[in-house]
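What you see is the complex with one protein chain gone and the rest in place.
Moving on, here comes subunit A:
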Amino acid sequence: MGARASHAAAVPGAERIRRETGFSQACLLRLHHRFQALDRNNKGYLSRVDLQQIGALAVNPLGDRIIDSFFPDGNHQLDFPGFVRVLAHFRPVDEEDPGVRDPKQPEPLNSRMNKLRFAFQLYDLDRDGKISRNEMLQVLRLMVGVQVTEEQLESIADRTVQEADEDGDGAVSFLEFTKSLEKMNIEQKMSIRILK
């Protein structure tokens, strides 16, 4: 496992990935190491099972959803660019002058909006762009201990949707979601230090 060549040439498409995600060379290398470490059969891609073997994810209440977020659009294979693309959402935001960004270029993956979008999709399983009350309830159920009764959960879910819902459609759209979290320091909450 550790015997594979570990320099930049081994990472396929490194330049393109770097441009897309903004990771540094060293970081990309480490991510490649990790990808290879997770890929137990040297398949060249990761399957869900590989990710499920990360012990800590099994006891994460959102473990399944996190794993699924790596496999968008119903894929079952995760290649390295896809892996990095997801993790790029968690790159700490550069503290450079944000106004300098070229508006024609696509938003960097670790911008606040994209981070929020990533979190939004954890709720919105059917990808209709809205978090219905039911979806909110499901997430709540995942995150709360067994002592809470069903009625309590329902009322909490109701309240959550109610607080955020502005146009009264009983669901939380992405904009409403963003608005309800405008005071939060998303850039810090959804950044992993080692992904600099």
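Convention: a residue touches a chain if its C-beta (ideal position, glycine included) is under 8 Å from a C-beta of that chain, and two chains touch if they have at least 3 such contacts; residues count from 1.
Just so it is clear, contacts and distances are computed from a predicted model.
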Ask   = Out of "Sodium/hydrogen exchanger", "GPI transamidase component PIG-S", "PMF1 factor" or "Transmembrane channel-like protein", what name does the UniProt record list for the absent chain?
value = "Sodium/hydrogen exchanger"
Which residue of A:Arg18, A:His33 or A:Arg117 touches the chain not shown here = A:His33
Key: Touch criterion as defined above, residue of A:Ile17, A:Leu51 or A:Leu109 at the omitted chain   = A:Leu51
Ask   = Among A:Thr21, A:Asn110 or A:Thr160, which residue is in contact with the omitted chain in the full complex?
value = A:Thr160
Message = On subunit A, where is the contact patch with the chain that was removed from view?
response = 1-2, 6, 30-31, 33-34, 37-38, 40-41, 48-49, 51-64, 66, 68, 70, 76, 87, 90, 119, 122-123, 125-126, 134, 137-148, 150-152, 154-156, 158-164, 170, 180-181, 183-186, 189-195
